[in-house]
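Down below is the structure, laid out as structure tokens.
For this depiction, one protein chain was excluded, whereas all remaining protein chains were kept in their positions.
Moving on, here comes chain A:
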């Protein structure tokens, strides 16, 4: 099976038009600049991934919300929030929050890193499996926004002045950055690079 690239054809990234123009020129249908593969796809993906990794530490260890009452301030990290939910008999919800806020970002970062390494080192993984893995990672990424939405709802509703208020902590911003950078990482990875490897292997055999 041959790729469009082998026929010296380029699919426009923006509109999907199949062009015979050389990369660098404009797509005849939508004027988007043509490129056979995303420029510096692996480098960009690594850069976003490393940035996300750095933000992951403050996101998990500094308070994501601070509950203030007359008695004093109680900071809550993502994990302490999950544990509190679990202890108040909301196990189902605790699991949803744990998966969306803790597991998903980690799975995403590790998963994309594994895919990048396997592409760069040309490891022999079934291409379809690797592609399915990437699609899954890409799909779950948006679900980590969940915690931020929950925070926005909570701080709006629990605002009783001196008595009881919830405000977002520094961890929330770090968490938002993790979500955004992992979304960018998935977006900047060119899945076609995986299939280019397959063709290289076919020729060797």
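By our rule, contacts are C-beta pairs under 8 Å (C-beta built on N, C-alpha and C of every residue); 3 or more make two chains touch, one makes a residue touch a chain; residues count from 1.
We take it that contacts and distances are computed from a predicted model.
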Choices "Paraquat-inducible protein A", "Chemotaxis response regulator CheY", "Cytochrome c553" or "Intermembrane phospholipid transport system permease protein MlaE" - which one is the UniProt name of the chain not shown: "Paraquat-inducible protein A"
Options A:52, A:85 or A:102, residue touching the unrepresented chain: A:85
Which of A:49, A:112, A:137 or A:172 contacts the chain that the document leaves out: A:172
Residues of chain A (touch criterion as defined above) contacting the omitted chain: 1-11, 14-20, 28-32, 85, 88, 90, 93, 96-97, 127-128, 131-132, 135, 142-143, 145-160, 163-164, 167-168, 172-173, 176-177, 179-180, 187, 191-192, 194-196
